[in-house]
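All protein chains of the complex are present and in place, except for one that has been dropped.
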Amino acid sequence: MIIVLKKNATASEIASAESNVRSLGYEPHTIRGAVRTIVAAVGDESANASLEALSVHPFVDRIIPIQKRYKLISRESGANPLVVNVCDHQIGNGNFHIIGGPCAIESYEQMKASGDGALAGGAHFVRGGAFKPRTSPYDFQGMGSEGLDILARFRKEAGCPIVSEIVSEGDIDAMLPMVDVFQIGTRNALNYSLLQAVADTGKAILLKRGMSSTIEEWLLAAEYIVKQGNPNVILCERGIRTFETATRNTLDLGALAVAKQETNLPVFVDPSHAAGRRDIIPALAKAAVAAGADGLIIEVHQHPEQALSDSAQQLTPEDFKELVDDIRPFIKVAGKSLA
Amino acid sequence: MIIVLKKNATASEIASAESNVRSLGYEPHTIRGAVRTIVAAVGDESANASLEALSVHPFVDRIIPIQKRYKLISRESGANPLVVNVCDHQIGNGNFHIIGGPCAIESYEQMKASGDGALAGGAHFVRGGAFKPRTSPYDFQGMGSEGLDILARFRKEAGCPIVSEIVSEGDIDAMLPMVDVFQIGTRNALNYSLLQAVADTGKAILLKRGMSSTIEEWLLAAEYIVKQGNPNVILCERGIRTFETATRNTLDLGALAVAKQETNLPVFVDPSHAAGRRDIIPALAKAAVAAGADGLIIEVHQHPEQALSDSAQQLTPEDFKELVDDIRPFIKVAGKSLA
Amino acid sequence: MIIVLKKNATASEIASAESNVRSLGYEPHTIRGAVRTIVAAVGDESANASLEALSVHPFVDRIIPIQKRYKLISRESGANPLVVNVCDHQIGNGNFHIIGGPCAIESYEQMKASGDGALAGGAHFVRGGAFKPRTSPYDFQGMGSEGLDILARFRKEAGCPIVSEIVSEGDIDAMLPMVDVFQIGTRNALNYSLLQAVADTGKAILLKRGMSSTIEEWLLAAEYIVKQGNPNVILCERGIRTFETATRNTLDLGALAVAKQETNLPVFVDPSHAAGRRDIIPALAKAAVAAGADGLIIEVHQHPEQALSDSAQQLTPEDFKELVDDIRPFIKVAGKSLA
Partner (left out) sequence: MIIVLKKNATASEIASAESNVRSLGYEPHTIRGAVRTIVAAVGDESANASLEALSVHPFVDRIIPIQKRYKLISRESGANPLVVNVCDHQIGNGNFHIIGGPCAIESYEQMKASGDGALAGGAHFVRGGAFKPRTSPYDFQGMGSEGLDILARFRKEAGCPIVSEIVSEGDIDAMLPMVDVFQIGTRNALNYSLLQAVADTGKAILLKRGMSSTIEEWLLAAEYIVKQGNPNVILCERGIRTFETATRNTLDLGALAVAKQETNLPVFVDPSHAAGRRDIIPALAKAAVAAGADGLIIEVHQHPEQALSDSAQQLTPEDFKELVDDIRPFIKVAGKSLA
C-alpha cells in the first residue's frame, strides 16, 4: 500500500508513519516528493494486517492499495480452472452454452412446456425457480418445495442439467437432488454466508453480479466460493442499477470484458434481466456473444402473458428459437462453438 | 394500473386489451386520448393478479402502476405503531436515541472499553458485530460465537440494550439471548428469507437500506417484516452507492424525509457508513438530526487505529462524546428530546 | 396525463382537479378506483400547457405523463430521414461507417500520421479535436485556431470528411470551412444554446449522449436539433457514469437498442470513451456492431504514449487496423455493409 501524507507533514510525523508501517508487518520506503511525502509499505497485503487503520492519523491524507484482493481466481495466478464441468458439458474453453427456461415454476404443465420449449429452441440447460425473491411481499414468492418436486420430475424426463436459484442456506439439502447448477441471484450476490454454504456442496454455481456490485466485489464474491474449495464458478453479468429507467438494468459488457481479462472463469450474460423488456433482448444477446461471453441465460415461458413474474421479459419458445438461430453466426465469428 | 396502448392501436386491439384486463379481475375504463388510447384497470392491485403480463401484447406500449405497494407500514393506512419499544426505551414519537459502539467485537477488553466509552459519551444502545460480512474473504470476518459470548458478558455488566448484525438464519438462536435489536445490514437488505426469519423472533429490527435500494424497495423490505407479524421495525438510512468516490456512500437525507412522509416508522441515520471517513461524520450527523431523524447509529472504537475493520470511520470515545454534545442543540431545535 | 389523487380525496377535491384540468385545455375523465381516484386528462400534451402544475394541490399524489415528448425524431411519426449524407457517404440505412483519428490535434505531423493511419486501417472519416474540454484547467486544452489550420491542411490532402468537436458558439464560423460533421461532446450534450446554434449551420451533427443523460433526454436533445430545421443528426452512445470505476464509463448498449426502436436516426458507438482503457476496446466495438450500431468512432494516435490527452485509450494505427479487420465478420453477420 501507499500511505500519502498531508502536504505539510513534519519529520516526526513521517517517522511515526514509518514506525506504524513497520509494526503492522510491512517494510516502509519513504519518498519525499515535490509536494507531498509518501510512504510505500512493502509486504504481502493479503497476508499482513491492513494498513487502512493508518488513516486514523491526522497527518495521513489517504491510503492507496496496490495489490489486487482476489488471488485464487486471478489470471495472474494461473491456478484457476478453465472449464466448469456440469454433467457432460464443459463450460468455458471455447464452448458456448445457453440456459433457457421460465423465471418461476408455476405448475408441472408450465414447467414442462416452457422447459421443453427452451430445449427445442437450443438451450443446453433449463432454468426454473422454486424460490423467488420478490420486491413486494404481495407478489408471487415461488412454489417452494412443491416447485422442487416439479423440477425433479422435469429433470427426470428431460434428462438435462437444471439451473435453479437458491435464496436460503436452509434450502440446500432439499435442492441438492434436482439441481445441477445453483444460481446465486443479484440480491444475494454479497450474502457471503449463503455463498460459503452453497460452495460446500461442491456443485457448480452461477454467480450473478450484484445490481450495485463493482467488478472487484463481484470477483471477490467468486473468490469466497473458490477459497471455500469449490472452483466451479460461472460468473454472470446481468446489468447494474443506474439512473436509466428505460431498461430494467444497464447491461455492463465492459464488466464482462474486464472479468475475462482478470480471471479464467467462464462468464455468462443474462440479457433478460438487463433489458426487462423483450424487444431489446436479441440486441443484447448478440452483443454479449460478440463481447466474448461463454454463454447466455434467457427466460423462456410458454405463455409469457400468463407468467406470475417477469412477464415483460420472458420469451415464447418460438421467439427464443428465433433468437438462438440469430445468434448462431455471431457465436461462430466470435470463435466459439455451440455445443 | 394504466395500460398505455401503442399510437396506432386498432379497435380490435383495444377490445383485446379490455378483455384481458377483465380476465385478470379488473374493470377496464377506456379513454381515447388525442394521441393515444389508455385503458385504466380499476381494482385492488394488491389483491388481483398483476396486469404487468399485458406488456406481452405488441399493441401495449407500457403499464403504469397507480397504487403504492406497501400497505401495513403506510402512513395512509394509519395502522402502524408510532414507537418501537426496546427494553425501557420508546424509539420514535419525539424521542431521540443514539446507538454507539465498535464495528466489530475484537476482544472482551476492546468491546468493554469501546462500549463503555460509547455509553459515557451519550449512547443509549451499544452496537458490536460478531459476524462481519466483508467484501474480501481475506478480511477479518468477525469472532463468531466467541464474539457473542463477549457480547453477553458486556450486556450483563453494562445492562444496556445491544444492537448486533445478523447475517444468517442459522445464527438466530445463538444471538437471541444477548441481542435486543437485530441489525439487518445493507448487503442483506433484500435477503427476504433472512428478514422473515428474524421477523419471527418478534424482536426489534434495525433495517438498513440496501446500498442500491430505492426508497420503495426499502419500505417494501420493512413491509415483509411487518407482514410477518412483527411491527418493531426501525428504518436506517446509511447512504447509497453513486458515482462519487470521495465518500464511501452518498447519504440520502431526502430518503429519510420521504420515509417520514410515507410511513410512521422511526427512521435512524448511520453517518459513519455514509461518510466512510471520520472528518465529515459530525456534519452528516447534525444534518440527519435537522432533517428529522429519530436516532443515529455511530461507530465508536477505543483505538480506531487498531480496529480490524472500518478503521477509517470509527470515532474515539472522546470524539464521540464531543459529537453528541455538538448535536444536543440541534436535537432540541428539531423538537426532539434526548432520552 | 394522469392525475393520481391522494387516497382520501373528497368529492369537492375531485371536482377541483377536474376544473383545473379543463382550465389547462384538457378534457378530464375521472375514474374512481378501488383505492384511489384518478383523473385522466385528454388532449395533446405537447400543444397544451403542462399539467404538472397540478401537483401543487395537496390532494394530488402525483402526475404521470403518457405521451412521449419527442415527435420529429420518433419512429412513430415516420417523418424523420433514414440516412444522413456526409460528402458522398450515406450514414445509416444498412451502411456501416467508422470514424478514426486522434483525440486532439497536437501538431501537423501528429495529425497527418494519425489521420492517415486511421484511413489506412479502414476509417471513412477522420476525427481530431482543436478544442478540448478538459476536467482540469492545467491539462492540455487543445491548439485552438492553430489546430483548425492543421485540420484544414489535412483535409485538403486526405480529401476525407472531418469530424471535430465544437465547445462554443463562438467557434462555429471558424470551424465551418474544415469540418464536415460537428461533434457535440458529452459535457455539452444538454447545452441547448450550442445545439441550436450548430443546428443552424445545416451540417451533420454527431450528438454524444451526456454522461448522465437518460435516453429520453438524449433523444430530446436530438429533437432540439431537428426542430431547428436540421435533420442530419447521428446519435452516439459513449457510456454513462455509474458507480463502476474499472472502466471510464459504462457502455449502455441497451440505450443503443432503445434508440433504434424509438427513432430512425443512425446511432454510432464510441467504445474508446466507454472503456477508457485500450485492452477492452475491441470487445466493446464488436458488441456495438452486434447490437445494431450504424458506426463506430474510435481514437487512433500514431504514438499513444506521447498523446497529450486520453493516452490510455488511444489505439496505434496497427491496433486500429487489426480491430477493423476483426469486426468485419461481425458487421457482415449483423446484416450491414462496410462502405
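Assorted remarks:
We call the chains A, B and C, going by the order they appear; numbering starts again at 1 in every chain.
Following the convention adopted for this analysis, contacts are C-beta pairs under 8 Å (C-beta built on N, C-alpha and C of every residue); 3 or more make two chains touch, one makes a residue touch a chain.
On a predicted model such as this, the values are computed, not experimentally measured, just so you know.
Within the complete assembly, C:H57 is the residue of C:H57, C:K112, C:K203 or C:K332 that touches the hidden chain. Within the set B:M1, B:I240, B:L265 or B:I298, the residue that contacts the chain not displayed is B:I240.
From the set B:T250, B:N264 or B:Q306, the residue in touch with the chain omitted from the display is B:T250, counting the whole complex. Per the touch definition above, the residue from C:M143, C:V167, C:L235 or C:A255 contacting the chain not shown is C:V167. Mapped onto chain A, the footprint of the missing chain covers residues 2, 4, 6-8, 29, 31-36, 38, 40, 42-45, 64, 66-67, 76, 241-243, 245. Of the residues in chain C, those that touch the hidden partner chain are 20, 46, 50, 52-57, 63, 69-70, 131, 133-139, 167-170, 187-188, 190-194, 210-212, 216-217, 220, 223-224, 227, 241, 277-278, 304-308, 311-312.
Mapped onto chain B, contacts with the missing chain fall at residues 212, 214-216, 239-240, 242-247, 250-258, 260-261, 274-275, 279-280, 283-284, 286-292, 329-330, 332-334.
Just so it is clear, only the chains that are shown with their structure count from here on.
Distance from each chain's C-alpha mean to the overall C-alpha mean is smallest for A. Averaged C-alpha coordinates put the centre of chain B at 38 Å from the centre of chain C. Put simply, the C-alpha centre of chain A and that of chain B have 25 angstrom between them.
A separation of 31 Å divides the Cα centre of chain A from that of chain C. For chain A, residues touching at least two other chains, in rising order: 212, 216.
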